[in-house]
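A protein chain is absent from this complex, but the other protein chains hold their places.
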Amino acid sequence: MASLAREALRRQQAFAAADEAALDGLISVRPPAGQPRPEPVWDDARVLEHTNVGQRYRRLVLATGTIARTALAGQFLMITVPPTGGERILLPRPMAIHRRHPDAGTVEVIYGVAGRGTIALADVAVGGSLLVTGPLGRGFEIPSDARTALLIGRGVGVCAIMASVEDAAARGVDATVVLSGRTRFDLIGVTDCAELGAAVIPVTDDDGSSSIPALGERLRAEFRDNPPAVILVCGAGVLARLAAELGAEWGVPVQVSLEAHMACGLGYCHGCAAPVATDPEVEGPLVCVDGPVFDAALPVSSL
Amino acid sequence: MASLAREALRRQQAFAAADEAALDGLISVRPPAGQPRPEPVWDDARVLEHTNVGQRYRRLVLATGTIARTALAGQFLMITVPPTGGERILLPRPMAIHRRHPDAGTVEVIYGVAGRGTIALADVAVGGSLLVTGPLGRGFEIPSDARTALLIGRGVGVCAIMASVEDAAARGVDATVVLSGRTRFDLIGVTDCAELGAAVIPVTDDDGSSSIPALGERLRAEFRDNPPAVILVCGAGVLARLAAELGAEWGVPVQVSLEAHMACGLGYCHGCAAPVATDPEVEGPLVCVDGPVFDAALPVSSL
Amino acid sequence: MRPAEAETMTSAPPQHPTDARAAFFAARPTRSATVDLSVRIGSLTLANPVMPASGCFGPALGRLIPVAELGAVVTKTVFGTPRGGNAAHRLTEIRAGMVNSVGIPSRGAAGFLAELHPRYRELGVPVIISVGGHRPAEYAPVVRDLDGAGDAYELNVSCPNLDRLGTDIGSDPDAILAVVRAARQATDKPLIVKLPVLASSIADCALAAQEAGADAVCVANSIPALPLQPDTRSPALGNVIGGLSGPSIRPIVLRLVWLAARAVEIPVIACGGIETAEDALDYFAVGARAVQVGTASFGRPFAMVEIVRALQERCADDEVAGIRDLIDLWRAQ
Partner (left out) sequence: MRPAEAETMTSAPPQHPTDARAAFFAARPTRSATVDLSVRIGSLTLANPVMPASGCFGPALGRLIPVAELGAVVTKTVFGTPRGGNAAHRLTEIRAGMVNSVGIPSRGAAGFLAELHPRYRELGVPVIISVGGHRPAEYAPVVRDLDGAGDAYELNVSCPNLDRLGTDIGSDPDAILAVVRAARQATDKPLIVKLPVLASSIADCALAAQEAGADAVCVANSIPALPLQPDTRSPALGNVIGGLSGPSIRPIVLRLVWLAARAVEIPVIACGGIETAEDALDYFAVGARAVQVGTASFGRPFAMVEIVRALQERCADDEVAGIRDLIDLWRAQ
């Protein structure tokens, strides 16, 4: 029945609005990084693998040496979608660098097949090449004195945090990773975390474990005695708010990776305004160069 | 060398301009037909065959009962090109009905892969269906008292005359068919003519036999004693002019099928103006309803 | 000299069981009998909000589709005196859409009344006659000459093909005032004003039409464009410029409809790139009350009838009484 479809659409819209509103007052630009950002390049990256992940996602393995060697955790690529049979995609699509393999000179990207752009991207053949620009943006940083970290990812948002799981593994930081998704079969990152020796808390919509109250309760119990030294989060506004609440309770910093519609990825088109309220005479931060990773803290009023 | 390509383009343009000019003053609307035109229909015609013909053409066999049974020789279809991978072709393409098989309920169409429209059409799969509207327009008519006919076709223009070869065969009219093309391997209609028992004069560009002077000489020799009762021609302005000259010499009527850019095929969009000079306050004939077949006669001034 | 449309196909459409068209004619919507899709344009009530765009319909199409299911038909623009139209090529297709420079050949008002009007009358739906002119003063006399014939008149002040270099009458609010005021004197029937895309302010143009007594505005005509031949870079059209139409102009016209609907009280009829009921709903969502379909009918002659049927189904599915509720439903979101 179309009216059921309409109802579903209404619920989805209400959820999206609430998710956006959850970020209100939460976001600020991170202070200057300790580490200089790598120089971005563009490359004709050979497509080594292009496979399904679960039922809703696709995984790309791209050969692109410079980017694989220089990318910092939480940085992203702009991927130009090649024309397929007449369909022309004009704007490149920003995609998180899910995994870096510097020795092999490859990176991994996982994406959901959502709209025109990703539907066309899904047609790219192994052996062909993709024009990519990167590494771009300001990534996640695990503080140098941290011994533990909590990482929370939902859906393709898991891709933004996985390179930080790599960093944690490399630096001997104990990482606990919440992987959230609709069902168990949709979870991204389970094998990556196993490979990297991170503890995983899988939560899903179908059994209710991914709901914000349930997850909050679980994490508060889990970390009651030993809060993590930092929280990194990506994939939903309501998760960012939960992380900010936990961060306030535990007195630890929270970093969140955001999305915005992008054209250039380099800071010159001014298309990717971040959801930060500013003086109307001052331009607010841009997700592509001031983020995508921002600090997240509860607004003073709500503390 | 690009300058060679440029030269080739120049020659091609000069040829096209001369070909268009050759029609000057030649064309007039035919007097009302003896036979009423069939009612056009549209249909989702199943694609039974879709094969290559020589190196440059494609042949479609379409199951479309009403059209196969009612189409008159020289009528055409409007074929809606289905979207292929995002490429959207908005306007249907006019295509001559090359062969009619009323018992099988099928028609054949042969087309050259030329621009966006026919490139997309070439992707249509056997077993799928094509939206077609037809039969449309005013076709060729072999006068009822004719015992002989000369038919001249060049390139895909052969398709407009082949149904008249069918008519000739059915009525016991002796048909001589000039098939003109770039090379022997490009000629359309050789097997059709064999099947229909028509005499064929193949002429090609590579050996010079298709040049207007050479062909004129050959036809004048061939028909010196016994001129054909009617000449039907399609495929080039210079061939139409040659036919009109021969018609004047022999005192026989000449009919020519023309092309024009079309949107509706039904006479209401007024897009398909025929190359007939008229009073600027009077609309000239339309190729889709007043043609595509017109009378061709040398202007009085040039006689 | 030319029999054209008038000569061909004058008998009633026979039903061939072997083609898809026959099945389409036979189909009758079922659940949606109680749905009210009617819209009012001044004193005229249309059974539903779907009609052809001027120049993209003729009685010949009545043989291919059940025209009686449409809200109205709109004629090709009629001038007072005969016009020949532009040189070939008059149309072409490019990647961005189709471009036409037909140039409105017309047999004049007398020719229209004698030859075409009787065939429009047979269609069984309201007939909106599109009226053209080279100068503002030319419109009212045509309306007067035609009066008695049309159920409404659409004043086409926005044809991109009349003057290659000049500006449209319809991009100048003062000229619109003059055209509509004079036409308003010439008839009591509803007047629609068809506006151009290339105007500095569509709101001012629509307001001028309303002020002068128009019953609706149609937004908009095709967009002036210059298509080149890909190989030679020479103009693809005999007239050099023509009007771009088809789906790629939709986002441009959506904005114009939104602006016009905010500016005036009279209904806005949307025209530009509509191919499906979804496209029509997009226009309803920004404030249109009716839609015209042009280019889409060439490739899919049944497009308009499909839109009507789909709107009926949508109302039935969503359990709303009519198109107004459907629109409100969407606009509320």
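All chains are identified by letter, namely A, B and C, in their written order; residue positions are counted from 1 within each chain.
In the analysis below, contacts are C-beta pairs under 8 Å (C-beta built on N, C-alpha and C of every residue); 3 or more make two chains touch, one makes a residue touch a chain.
No experiment lies behind these values; they were computed from the predicted model shown.
Trainee: Just to verify: which one of C:99, C:131, C:269 or C:316 makes contact with the chain not shown?
Mentor: Per the contact definition at the top, the residue touching the missing chain is C:99.
Trainee: If I consider the whole complex, including the chain that's not displayed, which of C:190, C:247 or C:267 touches that chain?
Mentor: C:247
Trainee: Given the contact definition stated above, which residue among C:125, C:159 or C:199 touches the chain not shown here?
Mentor: Hidden-chain contact among the options goes to C:199.
Trainee: Decide which residue listed in A:22, A:113, A:131 or A:298 touches the omitted chain of the complex.
Mentor: The missing chain is touched by A:131.
Trainee: What chain C residues would touch the chain not displayed?
Mentor: These residues of chain C touch the chain that is not shown: 94-97, 99, 165-168, 171-172, 197-201, 203-204, 223-228, 232-234, 240-241, 244, 247-252, 254-255, 258-259, 262, 281-282, 285-286, 330, 333.
Trainee: Tell me where the left-out chain touches chain A, residue by residue.
Mentor: These residues of chain A touch the chain that is not shown: 9, 13, 29, 32, 37, 39-44, 64-67, 80, 88-92, 105, 115-117, 131, 133, 260-264, 266-275, 278-286, 289-290.
As a convention for this text, only the chains that are shown with their structure count from here on.
Trainee: Compute the distance, rounded to whole Å, between the mean C-alpha positions of chain A and chain B.
Mentor: About 60 Å separates the centre of chain A from that of chain B.
Trainee: Give me the residues of chain B that touch two or more other chains.
Mentor: Answer for chain B, listing residues that touch two or more other chains: 88.
Trainee: Hunt down the residues of chain C that sit against at least two other chains at once, touch-wise.
Mentor: Counting only residues that touch two or more other chains, chain C contributes none.
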